[in-house]
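Accompanying notes for the structure given below.
All protein chains but one are shown at their positions in the complex.
The chains carry the letters A and B, assigned in the order they are written, with residues numbered from 1 in each.
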Amino acid sequence: MSCALRISRLEVPRSGFEIVRGVDVDVPAGQVTVLLGPNGAGKTTLLEAVSGVIPASAGSIHLDGTDVTGEGRVRRARRGLSHVEQGRTVFGDLSVVDNLLAAAPRPEIGLAFEIFPELDRFRERKAGLLSGGEQQMLVVARAVVQRPKVLLLDEISLGLAPIVFGRLIPVVRQLADDGMAVLLVEQFAALALGIGDNAYVLSNGSIVFSGPCAELSTESEVLHSAYLS
Amino acid sequence: MLLYRMAGVLNFSIAVFGAFGAFIMVSLFERGLPFGLAIAVGVLAGLALSAAMGAVMAALFPDTDPITRSVVTIGMAISLFAVAFRIFGDRPRSFPPLFPSVSYTVSGVSLKLSGMVALGLASVLAFAIWLFLRRTRIGVQVAAMSTRSTTAELLGIPVRSYTVAIWALAGAIATMAPILAAPTRQADFTSLGLLVVPALAAALLGSFHSLGLTVVAGLGIGVLEAMAVRWPAVSTWRTTLPFFVILVVLLWRQRGEVWDEAR
Partner (left out) sequence: MKPVELASSLFSSTRDRAFPLSLVAVLTLFVLWLPDFWTFLFISALTTGLIALSVGIVYGRARMVSLCQFSFAAVGAWVVGWLNVNYNLPFVVMILVGGLAAVPLGALIGLLSLRLRGINLAVATLGFAAATIVYLRQTPFPGSFNGQFVERPAAFSSENRFFLLCAVVFAAVVSLVGYLDRRRVGRAWLAVRYSERATAAVGMSVARVKLAAFSLGAFVAAVGGGLLVGQNGIVSLRSFEPFDSLLIFAVAALTGARYVDGAIGAGLLGAILPELFRRWGIPLDVAPMLFGVGAIYVLSQGAEGAHGQLREQWRARRASRGLPTEGTGPARVPEPAGSESGPAFPPSGRGGRGTANRAGQPVLAIGGLTVRYGAVVALDRVDIDILPGTVHGLIGPNGAGKSTLIDTVTGFVEPAAGRVLLEGSAIDRLPVHKRARAGVRRTFQQGRAIPDLTVGQYLQLAGGRPEEFEDLLVFMDCPPVDRRISEIDMARRRPVEVAASLLGRPRVVLLDEPGAGLAEDESAALARRIADIPERFGCAVLLVEHDMTMVVGACDGITVLDFGETIASGPVDKVLEDPRVVEAYLGVPIEGVSS
């Protein structure tokens, strides 16, 4: 099985603390890999190190077999890595279409309105004026129109109505079925595990569980002890 | 202005880059270089200097907030002032006139040819930039990176290269400005460098959003200063007068900005 993103023995410091300590994660193409863990476990830090927002102190990151550990964010993005940050990072002053154009040339952006038809009627509206759910859709769509090989999603459920999150989750599954490698970081374990293939649980900067999602129901011992530690 | 619009930072040092370029031009001209060549070298120098500073900014301050970046440009301005004193001294230089000093008198206000050329050039430039920003994908990307540079980088937008390019362009424009404007002002380095105050004020008036408005504002300030010269009671204040006018306008424009950010 080809591994679109391979994280090996990764260590990431942040303001003096080792937040991520020797983490191994494999994200294969065509699958949704779920990353769970309590607050402060280092999930966001891990994603930021993978996309190059912050540097890693040790370990390696391979994209499609190429070592990208020393490369800048822009290079990694151009190699087909797309990182959807936490907190709906739309370009608020730009229209929906311009938000997409910033990511991909005009012929490519139609895909956004195929996966989220509800954005179609807001094409020219400033992204800052969209509702939270629409903004989150736009941010995901903006990443998808780049046709990335690897998609990192950081807590896209944050602050969303259940109905909106319920709308996003099948889209994520579909993207993986179309061949993308998806790494989904979530707080809502149940929903994420429902569509995921493999799962990892991060606690205090280390992986304490890895295996098929089915093994890791929300009631499982592992998850509970990780959250309560 | 250009920088703020494009790189999300207002630059205190840009007029200093311009003054630098202009002084290189004058020095070369005084040493007998042909005028045209001197201008070309001067503009290139302003461009290179500004690009270098842009590179510093892009390399050292990739994810910082606008206020910190502005403070950085203050630091740059101070350093460059010091360097300029070493190189050029504080002796006022006379700038060779770029255009014959012909004036036309229209309803009591005399307009210099150089002023009109400056106006024309400024308008053309502003329009060209506006067109570029509106019509091209690069324009969209530049607008995107000015609001969220980290996110822009994650989308593969080459933020650093763009930043350097924008600074370079701004440096070139800033060099041309004093070359055009110098004959109307005392031309020692400090006053040219501090041209930043009226220039920034003009940009403020345009509220950093409308390039067209900025050009109009810049011209308005120039005219106001020129008129104040003839009015003895205020003539000593002429350099500060526009500032107060601008302040009033600015406060009025910002009257709705009760809070520091939306929501």
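Operating definition for what follows: contacts are C-beta pairs under 8 Å (C-beta built on N, C-alpha and C of every residue); 3 or more make two chains touch, one makes a residue touch a chain.
None of the values given here were measured: they were computed from a predicted structure.
*Asks:* Could you run through the displayed chains and say which ones the absent chain touches?
*Replies:* A, B
*Asks:* Which is it among B:L37, B:I78 or B:L131 that touches the chain not included here?
*Replies:* Answer from the full complex: B:I78 touches the omitted chain.
*Asks:* Which listed residue (A:L160, A:V182, A:I195 or A:C213) would be found touching the missing chain in the intact complex?
*Replies:* Considering the complete complex, A:L160 is the one touching the chain left out.
*Asks:* Which chain B residues would touch the chain omitted from the figure, given the whole complex?
*Replies:* Considering the whole complex, chain B reaches the absent chain at 4, 10, 12, 56, 60-61, 64, 66-68, 70-72, 74-83, 85-86, 190, 194, 197, 200-201, 204, 236-237, 239-240, 243-244, 246-247, 250-251, 254-255, 257-261, 263.
*Asks:* Applying the definition given at the start, please give the residues of chain A touching the unseen chain.
*Replies:* 14-17, 19, 38-40, 42, 45, 129-134, 155, 158-164, 166, 187-190, 204-205, 218, 224, 227-228
The definition used in the following text is that only the chains that are shown with their structure count from here on.
*Asks:* On a C-alpha centroid basis, what's the spacing between chain A and chain B, in Å?
*Replies:* About 42 Å separates the centre of chain A from that of chain B.
*Asks:* In their shared complex, at which residues does chain B touch chain A?
*Replies:* So the residues of chain B touching chain A come out as 63, 137, 140-141, 143-144, 147-148, 150-160, 262.
*Asks:* List the residues on chain A that touch chain B in their complex, please.
*Replies:* 51, 53, 72-74, 77-78, 82-83, 85, 89, 91-94, 98-99, 101-103, 105-106, 128, 142-143, 146
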